[in-house]
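Okay, so here's the structure we're looking at.
One protein chain is absent from this view; the other protein chains keep their places.
Chain nomenclature is as follows: A, B and C, assigned in order of appearance, with residue numbering initiated at 1 for each chain independently.
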């Protein structure tokens, strides 16, 4: 898996702070923009997030090239609807190489792992044969497994990144999408350190775990009630 | 594939017409609602669609149980972001039976068809073995093919249904999602005949085909220019 | 101000519970639907909300006729983007009667209140004159004050109702929109008692107040830290 930040709004934290400041000022965003320091912007963003005033965070957006994740993972990812996706089409792209994701849980079972890898290779080989035999790619792909790799371009604004990361960085999430959001977080931190830092599981905002079972990071409300 | 309309806004065409009428009346929607006839509502909806004033169509929504489509198809479907989905989870549901979609293009090639069906059955068998061996379902599913069946509940309002159908009923679309939208159209027609009738390829609104090649229903702009 | 529930998804809590259950069952929503009791649905919805699994709540939607709120209030309301609005147009509707909202804070100052009411009546009278003199309604309305009444039809699903109410029922919100959401809550309770009950300020989910100053319902994090 590779995640690269292709493009983002220049000075993302500054524009968020300026937009936010302009809502309660008798001045225009243009005037405000000139006077802001990165440090002020950083403090403002922390305040917006802690107070739940999230709409100014929508003014900064981030475009990633996400490469080599499984179709199983991309199916989950595109369920985040407040984002834009351009995904490699299995209808139009003839996949010449057998590229697949192997879950790390298979490592504990080398026999299973070997059989998995052989079976996905055979599936790809059969896909190739079908295409050669004149079956449309859009139908031949029905044999390709959920583990088959895909690439996509995703654009998400800072507010939706916070929301998606709050869910996907929770250890209850699925391992591949956790890894994906850890890489997204690392990329965001390069250009927007405060926002990047704030990409973290939802329990940090709640101050408790709202899942049926806690991973240990924060206790559940039941556990907190008992402890008293 | 099965598509069932589980629930919808009662009298969907009436509420759309009342909402639309209320924007240009010195009366409330409650007052307007009482006086509307189904026939007036039907004419109003045709007018709204032909004039491109689509927002009142959002007031009626439709909830479908979509059963037995392929994962390949559901991945396309959920790309329509202005809708709500609750999809059967491959992380939590242990799929005991090997249920798969077989593309009809395979019928022309009985050998390929037989090999496809054998290979998907083997994939399901291996999935079962992995689960039995203690591999988490969320990882075992990486072997399941794009043709594996899934169920989902989808809610879409009438405006988005028009938009999605305009794309998906175009013959350039993929056969499984075309079939899905034909069934959706049939279900909508039962409770909202005018809206159901208006679910059709985008060329009806454009009066020409904007795809690179026309299916013959409407000519492309180039073809129209030549014909003159 | 009047708020009337015009239409809603029939048995809204049942459809939400069925959709939610179908994501982790080897059965279709159609099959599940038949066996659900209102009591099970109610418990399921409470669980979904407390665990933050909110997407199934999108399958039930509610259409309201909102009558006699101020333009100032409607401008705030339509900022909730995950909803559908059909608003009475000041471009097309000739407003014959001077209908206005008078903020209750004016009651403490009878002189101000009287001057306010006179000034808005004069504004409406001048609006009438301009229209009679041939000035387009869309321009004459520039004189109408923020307190001028408007009507609109709004459709919102249960998830967005929860989100909007969490913000707008907070006592830090503006009085007119608080009153609006109290009426919305009362209407929802008639057809979906569990969801209606859950429409409440955001602090109930957080278990603390994330605004700079608390109204007293829940302490802020700072106040909690001090108390220890």
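The criterion applied here is as follows: a contact is a pair of C-beta atoms (placed from the backbone, for glycine too) under 8 Å apart; a residue touches a chain by one contact, two chains touch by 3 or more.
Predicted model, so just to flag it, every value in this text is computed and none were measured.
Annotation: of C:38, C:146 or C:212, C:146 touches the absent chain (contact as defined above). Touch with the chain omitted from the figure is made, among C:64, C:85, C:181 or C:208, by C:85. Remark: the residues of chain B touching the chain excluded from display are 50-52, 202, 205-208, 210-212, 221. The omitted chain makes contact with chain C at the following residues, 70-72, 74-75, 78-79, 81-82, 85, 90-91, 100-103, 105-106, 109, 112, 115-116, 119-120, 122-123, 126, 129-130, 133-136, 138-139, 141-148, 174-175.
Although one chain is not displayed, chain A still touches it through residues 2, 4, 6-11, 15, 18-20, 22-26, 28-30, 33, 55-56, 58-59, 61, 63, 65, 67, 84-89, 92-96, 151-153, 155, 157.
By our rule, only the chains that are shown with their structure count from here on.
Chain centres here are C-alpha means, and the one lying farthest from chain A is C.
One inter-chain figure worth recording: chain B and chain C are separated by 30 Å, centre to centre, where each centre is the mean of the chain's CA atoms. Chain A and chain B have centres, each the mean of its CA atoms, that are 26 Å apart.
Chain C has no residue in contact with two or more other chains.
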